[in-house]
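Removed from the display is one protein chain of the complex; every other protein chain stays in position.
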Amino acid sequence: MNRIDKKLKEEGKLLSIYFTAGYPNLDDTVDIIFKLQESGVDMIEIGLPFSDPLADGPTIQDSSTKAIKNGMNTNFLFNQLKRIRDKVSIPLIIMGYFNPILQYGVEDFCKKCNKIGIDGLIIPDLPIDYYEANYKSIFEENQLYNMFLIAPQTSDKRIKKIDSISNGFIYMVSSSSITGSKNSFSPEQINYFERIEKMNLKTPRIIGFGVGNKETFNTVVKYSKGAIIGSAFIKNITENGVESIASYIDSIR
Amino acid sequence: MNRIDKKLKEEGKLLSIYFTAGYPNLDDTVDIIFKLQESGVDMIEIGLPFSDPLADGPTIQDSSTKAIKNGMNTNFLFNQLKRIRDKVSIPLIIMGYFNPILQYGVEDFCKKCNKIGIDGLIIPDLPIDYYEANYKSIFEENQLYNMFLIAPQTSDKRIKKIDSISNGFIYMVSSSSITGSKNSFSPEQINYFERIEKMNLKTPRIIGFGVGNKETFNTVVKYSKGAIIGSAFIKNITENGVESIASYIDSIR
Amino acid sequence: MKYTVDKKGFYGNYGGAFVPEMLFPNLDELEKKYKKIINDIDFQEDYNNLLKDYVGRPTPLYFAERMSEKYKSKIYLKREDLCHTGAHKINNTVGQILLAKRLGKKRIIAETGAGQHGVATATVCALAGIECVIYMGAIDIKRQAPNVARMKMLGASVVAAESGSKTLKDATNEAIRDWINNPVTTHYIIGSVVGPHPYPDMVAKFQSIVSKEIKSQLIEKEGTDSPDYLIANIGGGSNAAGLYYHYLEDKKVKIISVEAAGEGVESGKSAATSVLGKTGIIHGSKTLLMQTKDGQIVEPYSISAGLDYPGVGPLHAHLLKSKRAEFMSITDSDAMLAGLEVSKLEGIIPAIETAHAFAAFKYLDFKPNDIIVVNFSGRGDKDLNTYIDYFNL
Partner (left out) sequence: MKYTVDKKGFYGNYGGAFVPEMLFPNLDELEKKYKKIINDIDFQEDYNNLLKDYVGRPTPLYFAERMSEKYKSKIYLKREDLCHTGAHKINNTVGQILLAKRLGKKRIIAETGAGQHGVATATVCALAGIECVIYMGAIDIKRQAPNVARMKMLGASVVAAESGSKTLKDATNEAIRDWINNPVTTHYIIGSVVGPHPYPDMVAKFQSIVSKEIKSQLIEKEGTDSPDYLIANIGGGSNAAGLYYHYLEDKKVKIISVEAAGEGVESGKSAATSVLGKTGIIHGSKTLLMQTKDGQIVEPYSISAGLDYPGVGPLHAHLLKSKRAEFMSITDSDAMLAGLEVSKLEGIIPAIETAHAFAAFKYLDFKPNDIIVVNFSGRGDKDLNTYIDYFNL
């Protein structure tokens, strides 16, 4: 069974962390992964940085720009992750925009992920239809899950379709705002969480965007299997360094 | 008989000087007239300064601007000239653009000129037809001559008409260039001088524009009754002061 | 009452050709030939083709919905801002360059203030491959750098007028001087309905395409060919002359001519000739002009470089005195606010000259069914720096 599914089957709510590979320093990637695992994080999204991350807010964009400047690229990341699987048991997901993956070659990219032991990919700008028509079989051959997003404006019909074709989890975008983390959620967001909850989807949902502290974490996990923290985590290591990871994670739960 | 006619009947060639009233200093007008008479000049054109003297070159324009700044205006000039006639025997002509005269009132202006003893006017921008239709009788009542211009492009027919209606002299513009005095004349100008000479006009001609030294003076008086010096004279008093008038006039003839 | 020029070149008491003898042959030639040339079928064909394919005519008569709502009437904008080079000025220069070619002239001169007429002249000279010299006041050259650059791009020489107040009036003097110096080779393209006869009439005729188009456009849009109001700004008065031309005899049509009051008619910094002017002679024409009691021409002021001329064309002096036109004076600040308002309501940034016409609206009492036609004489691109500074954009 895919490590993602295994994790999702566990009791309790999941905390997943997104960070940008190569940030703050080129060689921090592996260290951050270890520290996250040690802190009890359930899942990790390793961000493959892109020059034009148009679904991300300024924090992630700045970290991506910096990481590319630091020298991060696809091959370099694969090299960093080469021997990691032996030491990390939690699911590892690569999250990145489609163009760098396309340039690497989608098949080569998937093969490499499989070899390293990556469990899944999140590619926000790869449309579902296009994925199904062109890449689905490649992903399956390489035992890679491709996780899809849903957002507040996504229609019920489309959510049901996404549910029906999903592996692993659905990445549920908490709001239509990508300007980074907030301290609380609006009534409309809570309505949205409840509405989706009531749909009784077969696929577990993890909520991301706008989660960044204990309060928001506790809120979203009421309506889902877990939460993804991205911007807030990056902001923390920008301000307090990689050493502060454990205490940051402790502050969340 | 009008002093202008008397002067034109004299033997020899005439030297006429134009200067701008109120330049270089507001009170120089009378002094310059005396000095000109003493130097043996035959006729004087007293320039009534105008803000926009569009038929004049930069030297006369600058002197006009300065004179206006100094405080010169029509009334002031008339006051300066009030008692001059007793002391000056040569013809005095006022040369000025039409607008200041129009504002003063053409009839009042002419009356005042008559009272002071001005012999004639030169108004470059008063068209002949308009003069004849509106002002001729006023001029005549006030014993004022209105002198007309001819220029290289003036047609023979028009020259003949101007000749037929002229009093005093015809102001013959030496060239179509108004950029001030030059040191010599072109073959085309000489042709023009000869062409007009051959027309045998009844009215004597005085040539102006571009006369400024002995050589040019001697050339033009071969083809006319005399010459008017304007820019060159003003340039001289600008550079050498009013004191230099006698020696400047001596240098011409 | 007659509003066209008479045989002697006058509009009632105004007009004529008060020029030195040196210019008599040029004006005499023009006066004798211009009507014949411009009425010639061949000329008309060339002129109309260029207006269509080069200038971009007919310009639209645009119904300004949001302005109409605000001022509770039917407001139409005659879009001269869409003409090539950005203002009505080119209607005239296209006509005059064709005339100059037929007169056999090899060289063109023109005066310019804001640079709009200079650009329009440089443009047609490039088109015709004829040498072009533009006179511009030294101060205006500094103020209007982009238009100077445009003229140079178009191959024209720009000569600084360093005399007098170093602005439009002096540039005009310099151009006239150049013409006196080069009477045979050169045609002088005057940029407004000013100067000696036959210029005011000739320029008005070339601009009359504006009201000619409006007549048929209004029929299409409103079923009548005559509006209730015509409103134009007046510098020298060429865009106004074009707007009024075919309506002068039609007394039902009210005419509003909007001048620049500058900082206020009584402020000493104004260009409101209708109030401050007296009959006099400027640039060869008898008309209303701002002058001292001694007859020295006064330097006018307006925030708009196209309106700070100390006179108006003789046609407009006549329209004022005969009460055919009503004159209004609009201050800098009213004009600037109107420029901003039009921009925000209609998405068209007017030249500050044009903005003066709009500023008159709040002082007028339109009825809901009144049809108002405003001459949108030019676009505001040339005035952006002024707008930026004024509104701190």
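Letters A, B and C mark the chains as written, and numbering starts fresh at 1 in each.
Methods note: contacts are C-beta pairs under 8 Å (C-beta built on N, C-alpha and C of every residue); 3 or more make two chains touch, one makes a residue touch a chain.
Because the structure is a prediction, the values reported are computed rather than measured.
Student: In the intact complex, which of the presented chains make contact with the chain not displayed?
Tutor: A, C
Student: Can you say which of C:R79, C:H117 or C:H318 touches the chain missing from this structure?
Tutor: Selected residue, touching the omitted chain: C:R79.
Student: For the chain that's not shown, point to the residue among C:M1, C:M153 or C:V184 touching it.
Tutor: Considering all chains, including the one not shown, the answer is C:M153.
Student: From the list C:V5, C:A87 or C:C125, which touches the chain that is not on show?
Tutor: The one listed residue touching the chain not shown is C:C125.
Student: Can you name the residues of subunit A that touch the chain not displayed here?
Tutor: Listed in rising order, the touching residues are 50-55, 57-58, 61-62, 65, 68, 73-75, 97-104, 124-127, 129-130, 148-151, 153-155, 158, 173, 176-179.
Student: Touching the absent chain: which residues on subunit C qualify?
Tutor: Against the missing chain, subunit C presents residues 52-54, 56, 59-63, 66, 79, 81-84, 86, 122-127, 129, 145-146, 148-150, 152-155, 339-340, 343-349, 380-381, 384-385, 387-388, 391, 393.
Heads up, the rule we're going with is that only the chains that are shown with their structure count from here on.
Student: With chain centres defined as C-alpha means, what is the inter-centre distance between subunit A and subunit C in Å?
Tutor: Computed value for the inter-centroid distance: 66 Å.
Student: Report, in whole Å, the distance between the mean C-alpha point of subunit B and the mean C-alpha point of subunit C.
Tutor: 37
Student: Let me have the rounded angstrom distance from the C-alpha centre of subunit A over to the C-alpha centre of subunit B, please.
Tutor: Distance between chain centres, rounded to whole Å: 96 Å.
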